[in-house]
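Moving on, here comes subunit A:
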Amino acid sequence: MSVGRGEVVAMLGENGAGKSTLMKIIYGLVRPDAGVIRMEGRTLNIRSPRDAMAAGIGMVTQEFSLVETMTVRENVALSGVGLGRIDARQHRARVEQAMERIGVDLQPERLVSTLSIGERQRVEIVKALFHDCRVLILDEPTAVLTPQDVRALFVTIERLRTSGLGVLFVSHKLREVAEISHRVVVLRRGTLVGERVTQEVGDAELAALMMGSTTASTTTTTDTDTAAAAVGLSVPATNRDASSPASPDPGARVPALSLTDVTYEVRGHPVLDGVSLQVMPGEIVGVAGISGNGQTELTGVLAGTLAASRGRVEVAGQDITRSGVGARLQAGLGRLTEDRRGSVIPQLSVEQNLVLEDLPAFTRRGVLDGAAIRRHAEELIERFDIRATPTDVIANLSGGNMQKVLLARTLARRPRALVAAQPTRGLDVGAYRYVHGRLEDLKARDGGVLVISEDLDELRSLCDRIVVLFRGRITAEVAPAEATSDRLGRMMAGEVSA
Partner candidate 1 sequence: MRLVLRGSEPRWVAPVAVLVAVLATVVLTAIPIRIAGANPPAAFERYLVQPLSSPQGIYEVLLSATPLLFTGIAVAIAFRAGYWNIGAEGQFLMGAVLTTWLALTLPDLPAVAALPFGLVAGAVGGAGWALLPAWLKRHGRIDEVVTTLLLNPVALLVVQGLLNGPWRNTASGFTDSDRFGTGYDLPEIVPGTRVHWGFAVALLIIALTWFVLSRTAVGLHVRATGAAPDAAAFSGVPVDRLRFRAALVSGGIAGLGGASQVMGVQHQLTQGISNNYGYTGIIVATLGGLTALGVVLVAGLLGDITVGAESVSLVLQVPTQLGDMFGALLMLTVLSALSWRRYRVQWRPPRRAAEDSEREEVGHR
Partner candidate 2 sequence: ACGGTTGEETTGGGGEGTEDLPLIYGVFATPLEEPWDGAIHAALQSAVEDGTIEYKHVDNVNTADAMERTLRNIASSEQPDAIMGDAFAAEEAVRKVAAEFPDIPFAFGSGEDPVEPNMSVFDNWLQDPAYLAGMIAGGLTESDVIGVVGAMPIPEVNRIVNAFVQGIKETNPEATVKVSFINTFFDPAAAKQAANAHVAAGADVLFAERDGVIAAAEEADIPVIGMMVDQEEEAPEHVVTSLIWHMRPTVDAVVEQAENGPAAVDLGEYSFMNVGGSELAPINTDVVGGVPEDLVQQVEEKEAAIMDGSFTTPVDESAPAGSIDVSRQ
């Protein structure tokens, strides 16, 4: 494959297709077993990122590569400075200059740990472009961005492109690819299966290329439906009645999840400011917002990792504001947080992770019931279509499968209310649909779901209501049908009246 000067080439492919690996090879992070990379006709021998940088290649990796305990400026300084003295003032000026050139506005002396995800990515770009760079690799840069951030990024890309830079842009999102790129290459299972000029290719064809067959997308849907049916069937009717008392009179119904005036303060400064919200059984409520407006804290306060400073949280009428994790689970709360790897014990096996939150049920006189644990795991693996065996170490699972394990763990306890933060981030189309299917199943069984997401398509297609979180407050509520990208975007930016 190739990238021309002033050209944006997009790369598509399912999860695990090898996109990141290929990009890492170009950047010298992974050594190829065979093959050559040429630039301007010259064969490059890239053995490390240093070589790549010397050759004029910059990269923003999929997982951010910033040192959180260093400032923006220091992080920028990392690539390519010598060993000698760094004049902080002079260097700051240069960084500011570079930021201006690229169109990024950040304070150079802020600690990276205090930056939002979008801001961090801008630091990454500044870092990659700080030195003369002729090819820029962006590995899924938009996966974590708000529409506004995506906009800003695209503006930046466009500006860079016109200055003669070649850009390699990895994404899962066909719309973005269509918008920004000139050419598209598609990777499937480590093989380049197609290359098209963007304007001449349709979404359907690209999807087909990625999946490997023209019927791929429909197949996935069918699989999802089958699996959904399986979940529904396996829930004993009596149990369901007990867990979600579906009263015929909507007015008397107890909310599955209720937040009253929930406030979370960091050193006196409210990050969540009097959030009140109710999710009724059988309802999916979405929380939209630009990252850094309290989403993480909202998830934390609900999941039990952060303690609310004020307010009240109830699950099916039961107050859990001050409860520990165990009591929350007992009350019928399910949790999926954006930090997948922080929700599993990487060194333990799939089956152990699956029972970790419900050990008493698998313990007899203090001793773990190995057979029951195995049966449980096999059942869930089957039901949730997890591509792993019960004894696999979970760290070795792919992101999508890990999310399925977490989904299985949470749903197996038949929660009355589920908090799902960024439930599909980084997942491919198949897995994306699968997760949505499961959330809809829960809704069908009278569970209440709170989805916190930055993916507006997701919110629109999944939710019954969407609320907007801005600076720690709920500032607006819209029905999905009325939530155009533009309108939502303006609301997320603080224009309440939008």
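The candidates were selected such that all candidates are chains of the complex that A comes from, given by their letters.
General observations
Here is the rule we go by: a residue touches a chain if its C-beta (ideal position, glycine included) is under 8 Å from a C-beta of that chain, and two chains touch if they have at least 3 such contacts; residues count from 1.
Remember, it's a predicted structure, so these values are computed and weren't measured experimentally.
Here subunit A touches, in this complex, candidate 1 (chosen among 1 or 2). Taken in their complex, subunit A has these residues touching candidate 1: 31-36, 190-192, 303-305, 324-326, 328-329, 335, 337, 341-348, 352, 356-357, 359-360, 362-363, 366-368, 370.
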